[in-house]
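Handing you a structure now.
Every protein chain except one is present and positioned as in the full complex.
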Amino acid sequence: MNRRTRLWLVAVGGAGLAALLVAACLELPDFGGDRHPYGDRAVHESLARHTANTIASVNFDQRALDTLGEISILFAAVVGCVVLLRQTRDEHRARPRPADVARPVRRYALAVLPVALLTGLYVIAHGQLSPGGGFQGGVAAATALHLLYLGADYRTLERIRPVGLYEVGDALAVSAYLVTGLACLIGAGSFLANTLLPYGTFNTLSSGGTVPLLNAAVGMEVACAVVVLLARFLDQAVEIVEENGT
Amino acid sequence: MIVVALLLVAACATTAVLVRDPVHQALVLAVLGTVLAVLFTVLQAPDVALSQLAVGSALTPLLMLLAVRKVKRPRRHKGDER
Amino acid sequence: MNGWLLTAGVVLAAGGAAALLGVATGPLRRRVVAQNLLTALACPGLLLLAQAYDRPSYVDVALVLALLGPVGTLVFARLLADELAADPPRARTLTWAAAGLGAAVVVVLCAAVGPSRAMVKLLVTGALLIVGNVIASHALSGGFPGESR
Partner (left out) sequence: MMDVFPYLVAAWIFLAGCYGLATSRNLIHAVGCLSVCQSATYVLLLAVGYRDDATAPVFSDIEPGSRPVVDPVVQALTLTDVVVGATVTALLLALVVQIAKRHGTVDPDELSELRG
């Protein structure tokens, strides 16, 4: 199939898809409408369980099983990356030369690093109260850690970041999620049911029953996953060199 | 306000597709991530906006640039300095 | 439609359009500057939106943007150092104009909020935003002089 016929095929298929999509859009309920039966029920349930952030309640309580599926996908993706980007036999590690970083940039990176980590933790910890949660905070904290690579150099990052530990942390976090679910199964009669712990006072850090626990587990898993992913990519891009033609 | 944000997102997405060089595309994707975060805030979804910011502004471009770097200079001869 | 929303709309629309134009065309140095500029403008825009919707918790989004936006720019500065070193971007005026706008927005919002915990958060966000953008702009124009690999 040459390029021209393929383009025609894409154009025809795209036109068909576009027509169907537009037809579907016209049938959807009006944008900004007032009818959200699921949403209203979810808000009601979440308030009944003293969780201020309804989205966290949906994620970690009402649809906690879905979230288990999501973090399994995440885990599988990370495992896939680690397998794909491993060091093969015909490659060797080259020591990267230390980079030369202008002093204001280095100072900024070192000064912002703790602030950024703290913000990541804050976003995770306040997941059930204000916007935020394990998913966002985990990514923020893990990205912040890589300020060390940007501001200092790769060796410094490697020294304080034992990748093996993060891989273990990733697995531990997934198991923590499962263990919480099983504890609910034993204590409350159904998997991941949020009836085991007291709901606490509305709008405080310990409110929401098992929501903060699951939130923390997801935060840890996402942070570890992102660190492991970036570590593999950095290894490939900076350190591992293929031996070729020697 | 919603219309403005939607138009910006549509324009950004179109640009991201039309820019062919992966490095330039990574830059457009960073912009797209930020604009999407603004759209989500306007649509009253601050949680999603946070998530999109965390992923779109730094993580995706970093991954793409690292992949580009690896792919562009995949082979180095032994003893070669660069 | 209150005044805050209108201001936020103007800042975001102008900033977004300018950044999109800059990032879509021109040499690499213009593109990275445009990307940095969008962070500098979107963050005050988000702060204004938080005020417009009367939701202090939306400030978290701006806070994370103020932290991670410059990190994103540093990513480009670091990994494209070789390309940028040959043709370093100069955007001193733009950077300081954006920083000034950010400072003005933060000051006005602080006056509107009054002394409280929310004001501390606003000030932290503003400081991070301004320092971050000035440093990121500096990094783009030769922050990694001896970058090798």
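Every chain is named by a letter (A, B and C) in the order it is written, and numbering of its residues begins at 1.
Just so we're on the same page, a contact is a pair of C-beta atoms (placed from the backbone, for glycine too) under 8 Å apart; a residue touches a chain by one contact, two chains touch by 3 or more.
If you're wondering where the values come from, they're calculated on a predicted model, not measured in any experiment.
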Chains on display which the left-out chain touches in the complete complex: A, B, C
Selected residue (touches chain absent from view) among A:His36, A:His92, A:Arg107 or A:Arg159: A:His36
Touching residues (missing chain, whole complex) on subunit A: 3, 6-7, 10, 14, 17-18, 21-22, 25-26, 28-34, 36, 38-39, 42-43, 46-47, 52-55, 57-59, 63, 66-67, 70, 73-74, 77-78, 80-81, 84-85, 126, 129-131, 133, 135-136, 138-139, 203, 222, 225-226, 229, 232-233, 236, 242
Positions on subunit C contacted by the hidden chain, ascending: 53, 55-58
Footprint left on subunit B by the chain that the document does not show: 2-3, 6-7, 9-10, 13-14, 16-18, 20-22, 25-26, 29, 32, 36, 39-40, 43-48, 51-52, 54-55, 59-60, 63-64, 67-68, 70-71, 74-75
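The rule is short, and it goes like this: only the chains that are shown with their structure count from here on.
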Pair sharing more residue contacts (C-beta pairs) when A-B is set against A-C: A-C
Centroid distance [mean C-alpha coordinates] between subunit C and subunit A, Å: 24
Subunit C residues counted as touching two or more neighbouring chains: 57-58, 60-61, 64, 68, 71, 75, 148-149
Contacts with two or more other chains, residues of subunit B listed in rising order: 46, 49-50, 53-54, 58, 62, 66, 69
Subunit C to subunit B touching residues, read off their complex: 5, 8-9, 12-13, 16-17, 19-20, 23-24, 28, 31-32, 34-35, 38-39, 42, 45-46, 49, 53, 55, 57-58, 60-61, 64-65, 68-69, 71-72, 75-76, 79-80, 83, 148-149
Subunit A residues touching subunit C - in the complex, by the definition given at the top: 96-97, 99-102, 104-105, 108-109, 112, 115-116, 119, 123, 130-132, 136, 140, 143-144, 146-147, 149-151, 238
Subunit A-touching residues of subunit C, taken from the complex the two chains share: 57-58, 60-61, 63-64, 67-68, 70-71, 74-75, 77-78, 128, 131-132, 135, 138-139, 142-149
